[in-house]
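Working notes, beginning with the structure itself.
The complex appears here minus one protein chain, its other protein chains still in place.
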Amino acid sequence: MKNMLIQIRSGTMMNMDTNLAVKLAQAALDKGYGVRIFGYGEGVTLIKNGQDPKRFPNVGKETKEMLGKGLEVVVCETCCKARGIARGEEVEGTKIGSLTNDMSRFVAESDRMVTIAR
Amino acid sequence: MAQSLLILVTKPPYGFEEAFAGLRAGLGMLASGQVPVSSALLVGEGTLNAVAAQRPDAIKMPSNVEAINDLLDFEAKVYVVREDLLHAAGDVPLLEGVEVIDWAKARQIMDAHDLINTF
Partner (left out) sequence: MKSKLFILLKSPHEFTGIGMLRSMAEGASSAVILFEDAVLFAANEKKGKELRSVVKDVYVIKDDWEARGLPQVMSDFKVIDYPDAVDLIMERYEQTITV
């Protein structure tokens, strides 16, 4: 099975980049590809638990629904710390990890990489 | 399955987190031992990350000079597209160890990597 790596670096409410990441991941999973998402910089907000954007799509919830269907999500711990997001505040099933342990593994496991950032 | 990652830096050194994040990501790949090759290609205003006389302390920002030197210490390649540097800032001195190239070479370098990560 081929894998797609999506690196998301925009925050959930900055623009529609996280929505794009979620839609692309869903379409790739539907076609049977494995998908890895690495949240870097502002992109770590994707997995903050308790998101409640009312009239906008809830990307945290949408991400959670894709877990276990071939999606793995890890975000950068240093970037989380910079933004005051602590371990335990991530959406269940996602992980606060690192470049060295996790993004590198995602890169090594992937056939294509899509950078979603401005 | 990728063996190599090219960090494509398009953003200038200060004002955005991008360039710093990109150079550090390259370093993370090399430190991991899981991605054998990680190089950096500096294009557009991203070329300014390699300017030798930077003083990030003037605005209390982390040093991209240090990040580039760390990559070079890992024996990673750091490439700077000369025509983009000239266009952005003129013929200014660059850090020792970076490789100044033209776009034809830059295209070859892009081709030689499995994945490309833009910053």
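Here the chain labels run A and B in written order, and each chain numbers its own residues starting at 1.
In the analysis below, a contact is a pair of C-beta atoms (placed from the backbone, for glycine too) under 8 Å apart; a residue touches a chain by one contact, two chains touch by 3 or more.
If you're wondering where the values come from, they're calculated on a predicted model, not measured in any experiment.
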For the full complex, which residue in A:D30, A:E65 or A:E89 touches the chain that was left out? A:D30
Going by the touch rule given at the top, which residues of chain B touch the chain that is not shown? 8, 10, 43-44, 81, 84, 103, 106-107, 110-111, 115-116, 118
Considering the entire assembly, which residues of chain A contact the chain that has been omitted? 2, 4, 15-17, 20, 23-24, 26-28, 30-31, 33, 111-118
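Methods note: only the chains that are shown with their structure count from here on.
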For chain A and chain B, let me know how many angstrom lie between their CA-based centres, rounded off. 25
What does chain A use to touch chain B in their complex? 5, 7, 9, 40-42, 98-101, 103-105, 107-113, 115, 117
Contacts from chain B onto chain A in the complex sit at residues 1-3, 5, 17-18, 21, 24-25, 27-29, 31-35, 115-119
